[in-house]
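Here the complex is missing one protein chain, while the rest keep their positions.
Letters A and B mark the chains as written, and numbering starts fresh at 1 in each.
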Amino acid sequence: MLRMNKLAKTYFTDTVKTQALRPFDLEVKQGEFIAVVGPSGSGKTTFLNITGLLEDASGGEYWLDGVDVCTLSDKQKSRLRNEKIGFIFQSFNLIPELNIFDNVEMPLRYRRLSHAERKKRVEYALAQVGLHSRQTHYPSQLSGGQQQRVAIARALAGSPAFLLADEPTGNLDSKMADGVMSLLKEINAAGTTIIMVTHDLEQATQASRIVEVKDGVISEVDRHAQAIA
Amino acid sequence: MRDLLPILKSLKSNYAAALLFVLQVAITFTILVNAIFLAIEKQAVVARESGLDEHNVFYIATNLPVPDAEKKAQLEQDLININEILGVKSAAVSSGIPLTGWGRLVEVAVNPDTKYDTFSGYYGGDVKLLSSFGVEIVAGRAFKIDEESTARVDGFKYASEAIVTKALAVSLFDSQWQSIVGKTIYINNKPQRVVGVVETLQAAWPSWVVVEHGVISPVKETDDIVNFVVRTDPNEQQRVQEQTLAYLMSVYGRKIDKVETFNDVKRRAYSAENAASKTLFGVIFGLLLVTTLGIYGQSRYGIIKRFKLIGIRRAMGASKGEIMRYFMLENMILTCMGILLGIISAIVLSIAFSNAFELGTVPSRYMLFGSVGMLLLGQIAVVYPAFRAAQLSPAVATRVI
Partner (left out) sequence: MFIYYVKLACLSLWQTRSLSFLAILIIGVGISATMTTYTINYMMTKDPLPEKSDRVFLVRLNNWSPEAAYRNRAEEQPPTYISVQDTLNLIAQNKAKRHVPIAGFKEMLRLPDQNAIDAEVSMVRATSRDFFSTFDTPFLYGSSWPKSSDVSGEQVVVISKAMNEVLFSGENSVGRSLILGENQFTVVGVLNEWFLLPRFYGDSMRAFQAPRDIFVPFQTQVNLELWTSNLQSFECWKEPENATVSALWASECVWVFFWVELNSVDEKAEYLDFLDSYVKEQQALGRFQRPIVNQLQTGSEYLQERRAYSSDSEIAVWLAVCFLALCLLNAMSIIMTKFQGKTAEVALRRAVGASSLDLVQQYALETSIIGVIGGVLGLIMTHLCLYISSQLYTHLSKDIMSMNVELMLATVILSTVSSVLFGLFPIFRAIGVEPAKQLKSL
């Protein structure tokens, strides 16, 4: 469902040309759970941004469900993000002045769904993360773990083809982090593809595949080799 | 001055806010300079001397309720009686009153063959008119009693002597204006000998180009309506006015057409100018308020945005004074840029106004004072936010915002 051919990213500043990502190939199949690891500054986030259509690649092809996204307009990409991709961020990124329901509902708004449909989906998504009873609360009234679960519900509400998680447990203590991880695994088990950036190796090993980014080079890690090492 | 470079760099990186600030200063400067100039011009018009003893003069427009043949006698009797009222310094009859908007104008020429050299306002009255107005003779002499005569209307047609205002004399003879005394000039083509020059006596129309030009003849008029001009001792005006009216009304058939103190006349004459300058001062006040608020708000916001930067500077050893200086210098640089732009646009606007509305252009000293004023305004608006910035604890540097 997701195929990248010779995809690369180069930044240009006044004087310097930085190769953030060297050309790489990657294919992700439906239902996979991919962990992206690597030290900071290695290009993990750039990889995630390109995958999530937040940034354009500077070369190569990127096929998402059979569509070459490099040829799409901003509006079409927005549409694609809305329908196919769910984002989960390290710092949750909930809108403080909206309540939980409204936060989760946001992507559905941009899909122009009817009120009844939105309500159904939001309630289902919140039930999935176990926060059904907190619809009218505001983000500040929840704990960090709960906030991240709301963010996950928001990502799920649009029933996306895959979830992009950028260090989803980075701002949480280990107990909360475990809760979020098991939730993600449940979701994956239910059929949603997940791509997760992390630098927690233990979390990475829970994924079905591990991709390592190092100095702009993307390479698949052989789990068995890793395990042996 | 070692702050200068970092300031310029930070402005470059945040050019939109800086540009807005500069534009605001420029527009404020443009309006401020032009509005103050216009307001002061209006005030200058209002402040012009009428030439009269303004606070102590009032006039009554009334009729002479007797048959035509007896009017001269009635007028003279009235004048004697009014002059006898206690507190009257001098009372006279006049064909018109300065600045009332109603009067007569005459054509003045130096030579008989030329049609005319200029226009002038005209007043005709008895010999006491000059002292009743309270105008000052600066050359020659006042009228003598034997020069006085009486006409029904348009006394200048019958006069053989005239007194002119200095402004009229100057317009006819430039710096030799005093030489006009003894010369013959032509008032509506009739030759008259100038016997004296008065400092100032404005004509009836305040917005007239030659409002300072005046000709006075020693001819009192007995038309339907005559104007008694009464100059009183200080603080006696109210009482004298009542007594004069009481006397006038004692004559059967008398109609009082108008009673007005000269202060009221002047207020009425310049009500447009007064209102305009008040409006302009209102604009200036609103302008300063909005701009000060704007500069204050923007500085405050700019500083909040840079809390962390300030903390880092503090942590690295910058003193409170240095932090304050940084923001005040930044403000000064931006204000100066705004003023530069403002001077250009103020000149453009001023030229546009002067072309479209026949106004003078703003003199350069307004630009200078305006610049200093704007700089001060900017510094005043920034001083509190900068002070608050300086009070920040260096610890904010380590905190995540």
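Everything that follows uses one rule, which is that a residue touches a chain if its C-beta (ideal position, glycine included) is under 8 Å from a C-beta of that chain, and two chains touch if they have at least 3 such contacts.
Just so it is clear, the model here is predicted, and its values are computed rather than measured.
Asker: For the chain left out of this view, which of B:L287, B:A315 or B:L375 touches it?
Answerer: Once the missing chain is taken into account, the touching residue is B:L287.
Asker: Decide which residue listed in A:N82, A:Q135 or A:Q206 touches the omitted chain of the complex.
Answerer: The missing chain is touched by A:N82.
Asker: Touching the absent chain: which residues on chain A qualify?
Answerer: Listed in rising order, the touching residues are 45, 49, 52, 54-55, 74-75, 78-83, 85, 87, 89, 91, 93, 95, 97-98, 106-107, 109-112, 154, 158, 166.
Asker: Name, in rising order, the residues on chain B that touch the hidden chain in the full complex.
Answerer: Touch with the absent chain occurs at residues 16-17, 20-21, 23-24, 27-28, 30-31, 34-35, 38, 61, 68, 101-102, 107, 115-116, 152-153, 223-225, 255-257, 268, 271-272, 275-276, 278-280, 283, 286-287, 290-291, 293-294, 297-298, 301, 305, 349, 353, 356-359.
Just so it is clear, only the chains that are shown with their structure count from here on.
Asker: Provide the C-alpha centroid distance between chain A and chain B, rounded to the nearest whole angstrom.
Answerer: 74
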